[in-house]
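Note that this complex is displayed minus one protein chain, with the remaining chains in position.
Letters A and B mark the chains in the order given here, with residues in each chain numbered from 1 onward.
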Amino acid sequence: MIETPSLVDQYCHGVLRTELGLGTFEAQLARTEGPPAPGTTLFDTQTGFAVRRWCPPLLGLEPHCTPARYLARRRELGPLEAGRRLLRGSGITTYLVDTGLPGDDLTGPAEMAADARADAHETVRLELLAEQVADTSGTVESFLANLAEAVHTAAAHAVAFTSVAGVRHGLALAPEPPGPGEVRGAAGRWLAARRVGDELADPVLLRHLLWSAVASGLPLQLHAGLGEPGLRIDRTDPVLLTGFVRATAGLGTDLVLLHGYPYHRHAAHLAGVFPHVYVDSGAALVRTGARAATVLAEILELAPFGKILFSSGARGLPELHVVGARLFRDALGRVLGSWVAEGAWSLADAQRVAGMVAAENARRVYGLK
Amino acid sequence: MIETPSLVDQYCHGVLRTELGLGTFEAQLARTEGPPAPGTTLFDTQTGFAVRRWCPPLLGLEPHCTPARYLARRRELGPLEAGRRLLRGSGITTYLVDTGLPGDDLTGPAEMAADARADAHETVRLELLAEQVADTSGTVESFLANLAEAVHTAAAHAVAFTSVAGVRHGLALAPEPPGPGEVRGAAGRWLAARRVGDELADPVLLRHLLWSAVASGLPLQLHAGLGEPGLRIDRTDPVLLTGFVRATAGLGTDLVLLHGYPYHRHAAHLAGVFPHVYVDSGAALVRTGARAATVLAEILELAPFGKILFSSGARGLPELHVVGARLFRDALGRVLGSWVAEGAWSLADAQRVAGMVAAENARRVYGLK
Partner (left out) sequence: MIETPSLVDQYCHGVLRTELGLGTFEAQLARTEGPPAPGTTLFDTQTGFAVRRWCPPLLGLEPHCTPARYLARRRELGPLEAGRRLLRGSGITTYLVDTGLPGDDLTGPAEMAADARADAHETVRLELLAEQVADTSGTVESFLANLAEAVHTAAAHAVAFTSVAGVRHGLALAPEPPGPGEVRGAAGRWLAARRVGDELADPVLLRHLLWSAVASGLPLQLHAGLGEPGLRIDRTDPVLLTGFVRATAGLGTDLVLLHGYPYHRHAAHLAGVFPHVYVDSGAALVRTGARAATVLAEILELAPFGKILFSSGARGLPELHVVGARLFRDALGRVLGSWVAEGAWSLADAQRVAGMVAAENARRVYGLK
């Protein structure tokens, strides 16, 4: 038996505070372009089945009960109580919470910590930071100065920056930092054209944000692979980051490649080659459910064991934090356990690697106590 | 035990009516550029081994008997009787038959239905339809008018259209419909240069065919992944279809991505994101044989279970229909069975999903009774 007594979820969001009906709950189970096809439901997915496996027992029901029964029980408890039972039952001891989705529908780190009786820290999303600064800056000069100040301030309290440049524009960005004139020009055009609420997708400004984060020294998380549903997924292949990775080598800032799937073997390769690159082993598991052990094993092919970090990638539903954690623990135990059973690994090594991937690597990279 | 009492083969061809020697039979086992290398045989492939596993018992022989022995028995029975025994032993209850290979070497839907004692329906290949219309049309105007008429007529009796644009040109086609002037120009150039029998590979005309099919409302099958042997396989990566998929969203026409392998995870992703996209789970199994369970499981990662369709992809040899069906049933039973055994899925869910993938999804998409 491989044990993982503590789990650091190195990338997730908060949970919705509102009561959810069958349809609104279902819509949180996947990222799609439109409602389910006639005759189909998003409950009939690996994520849906995993939720039905792991969550009902935490609310006093049988595993695999129907969605309707589960949601009735969830409403009976209320979203706050259901959320607490789920988060506290997930086994996650520390949450790194990306607060970068606009609006305040989702709980933040403090509320997550209280609900889950766990530690929680903030991860700052660069693009939202820039959008917020743009909303309150009148000129290009004030925008850029305020942005620099905002990154500096965020670096003082956050544990990491995160970037969705890959899902806004694709990862085929020029690897070097843009020059100051280039940044001013791009900022001027973007500010002139934008309306409040517009998303930042300008490649020069996205690169400026990446390099501002690199300069801060805080670990930088980069979304790769599964991201915006309608985007061409090959535009988020982490191999496209190779130039940026080379350009940032030796600067003292760690890069963490999130998600990765279906290019997780490519992400693992980069983590194997470059000392400052780490790879996320968790978020893809929530999407692949019963296949989580295989997907995790594919990451464990090339990535050094000191370079792999767990996350749930959960957003909106505390059920997804539960599923992320349970699938990861189960997958890790089964994969490493089978290698021990075959004699490929010693039990002591397997225990040690499990502890590293579950929590210790993240504690070291993010400087957590 | 996961049961699949009925099987709808949503994509296959008919079978050869002629007697086959060892060499001509072997040549049907794979799609290659040239004869086997000296010292090798196409029987030494996953497909060859799968044929030797599943087919000899249907003709009264031991599994894994030698190719020579199997073919002697096949000749003894004659191609018609052997074909009947094989097709009737496949477990397939409905065949959707692509009639789009030129010549009349292969049996059509009516003959397949009689030989197999099963239902059979026609799938019309767009490119052959256009080539046939070109053979009998004198001018650009008559070609385009006759083509529109032919698509309309086909839509009235066929259950689907199928396109090999991906293997003729690659899937990196401009996503929007070509304008009328563009189509006329391309048709003029193609008709002027072509000789009877020439294949259609002009990208404007291929797109015109795709959009004509979309306008018909019939499901449209798109070849992706494994296709023409000598083509660069990355040109058939289904991610290249993302733009076309977005452009056809909400129009009421379903798209079915055939084959997919080795990009089947990409195809499954599209089926997960877009309501009108479906993914084929069968044809790759015939090529990967003993690995079929893993390939199927990779499709089951991201594709919603209501969006996956079985096919054999068989062509020429009734052995390939048998192998497609048996490998699929065996793989589905083992994959879902292992998830039930691990507690990841309930048995009831596994049974329900098996029925959906084996037949019900196809019945709904193609409007079969």
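Observations, loosely collected:
Here is the rule we go by: a contact is a pair of C-beta atoms (placed from the backbone, for glycine too) under 8 Å apart; a residue touches a chain by one contact, two chains touch by 3 or more.
Treat the numbers as computed from the prediction; the structure is a model and nothing was measured.
Touching the chain that is not shown, out of A:Leu302, A:Leu317 or A:Ala359: A:Leu302 (per the contact rule at the top). Within the set B:Thr24, B:Thr40, B:Thr136 or B:Thr153, the residue that contacts the chain not displayed is B:Thr40.
Contact residues of chain A toward the unshown chain are 237, 239, 242-243, 246, 249-250, 254, 265-266, 269, 272-276, 297-298, 300-302, 304-307, 339, 342-346, 348-349, 353, 356, 364.
Residue positions on chain B in contact with the hidden chain: 30-42, 44-46, 49-50, 53, 63-64, 226, 229-234, 262, 287-291, 294-295, in rising order.
Criterion: only the chains that are shown with their structure count from here on.
Computed centre separation for the pair chain A/chain B is 37 angstrom, with centres defined by C-alpha atoms.
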